[in-house]
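Have a look at the structure below before the remarks.
The complex appears here minus one protein chain, its other protein chains still in place.
For chain A:
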Amino acid sequence: MIDEHLLRELTPQVLGVLVRRGADFAAAEDAVQDALVEAVRRRNGEAPDDPKAWLVTAAWRKFLDARRSASARALREVAVTLEPPPGPAEQADDTLLLLSRCCHPALTPASAIALTLRAVGGLTTAQIARAFLVPEATMAQRISRAKRTLAGESFERPGDVRAVLRVLYLMFDQGFAAGDPGAADADLAVEAIRLTRQLAASVPGDPEVAGLLALMLLHHARRAARFDASGELVPLARQDRSRWDTAMIAEGVELLQGALVRDRLGEYQAQAAIAALHDDAPSAEETDWPQILEWYDELLRLVPGNPVVVLNRAVAVGHVDGPLAGLRLVEELAPGLPRREAVAAYLQERAGDYAGAARRYAAAAEAASSTAELTHLLKQAARLNRAADPRPPD
């Protein structure tokens, strides 16, 4: 039998071979999935000497079968003109070609993530559906609609790598936020890292690809410390830093340094630099806020006016120039901006206004969009209210 890990590694390569031989993307993708199913069914058999060649042959046959059943006339043409050449499968790297196809700008981010996971990540539709908490039939429809959307697009040259990076970033964000998935399920954060690694190996010269991979690793390294045993969110300042993955941080820092020396700064590199500075601090008190603020200034030059960046920068300003300076920046932001009240409450407490901070934490809790955030903010408000008005002992 072929090892499952290897199968998933080979999926995009085999898909790339079929596409370069002229197969339509959707049909090629279906054929590769069918071949994978056959590979899994062969579990009890002998593992082939060259699993990739075996998969290419199997997938190509599946593709031809589908063409044959579609039309008897096609059978004759296909059998004559499209018989696969013998010998080893091609070694060319089609990662970017496939990823840019799946992350095409015509698709919504959610569809692009789903299609990428299926076609390049090699996950099953059921696994993707569980990751998104939707029924399998809904996910199957989403994926086939995405393929239909792409059916009319040309597919000879790789598209924009920026669009791919954006989709991988969102995939990571979605998976990372979800906490620790069950052992049997797909972990979108891990998938995003795996796919970004593949992309980085395929386009080694792009500092933003390396920057995004660094950013993911530098965040992922803290994942174990991000939630406590009861599933509650632990803010960065209170995380147990001994639980951070130092090897992963080292890899992220090295990747980031390699990207920065190319002197083509982008938003992912700047975000990775900020994450690296947090990772580098032995304790919250020792965080190098002046340097973090410099990186926020860089980031803001790259994404001018981005309100999320302005808000996060206000925290850094609060640490460098004092909480009131940070608060002034927050007050300039639109009232409905997510996390605005929470940041304001944090700065207000640092400024010594505990009653005001408690009110703002309570307001922030009312506007929270996640249960982990809600619990965290309620506890902050409760802590401050309790300090102001201690309950007499029972």
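The rule is simple: a residue touches a chain if its C-beta (ideal position, glycine included) is under 8 Å from a C-beta of that chain, and two chains touch if they have at least 3 such contacts; residues count from 1.
Keep this in mind: contacts and distances are computed from a predicted model.
Trainee: From the list "Amino acid/amide ABC transporter membrane protein 1 (HAAT family)", "Nitric oxide reductase subunit B", "Peptide/nickel transport system permease protein" or "YCII-related domain-containing protein", give the UniProt name belonging to the chain omitted from this structure.
Mentor: Listed in its UniProt record, the absent chain's protein name reads "YCII-related domain-containing protein".
Trainee: Which residue among A:Pro105, A:Pro135, A:Pro204 or A:Pro307 touches the omitted chain?
Mentor: A:Pro135
Trainee: Which residue from A:Thr116, A:Asn312, A:Gln348 or A:Gln380 sits in contact with the chain not drawn here?
Mentor: Of all options in A:Thr116, A:Asn312, A:Gln348 or A:Gln380, contact with the hidden chain holds for A:Asn312.
Trainee: Taking the full complex into account, find the residue in A:Ala26, A:Ala66 or A:Leu374 that is in contact with the omitted chain.
Mentor: The one listed residue touching the chain not shown is A:Leu374.
Trainee: Identify the residues of chain A touching the omitted chain, counting contacts across the whole complex.
Mentor: The list for chain A reads 108, 110-111, 132-135, 137-139, 141-143, 145, 172-174, 176-179, 219, 233, 236, 271, 278, 308, 312, 315, 338-339, 368-374.
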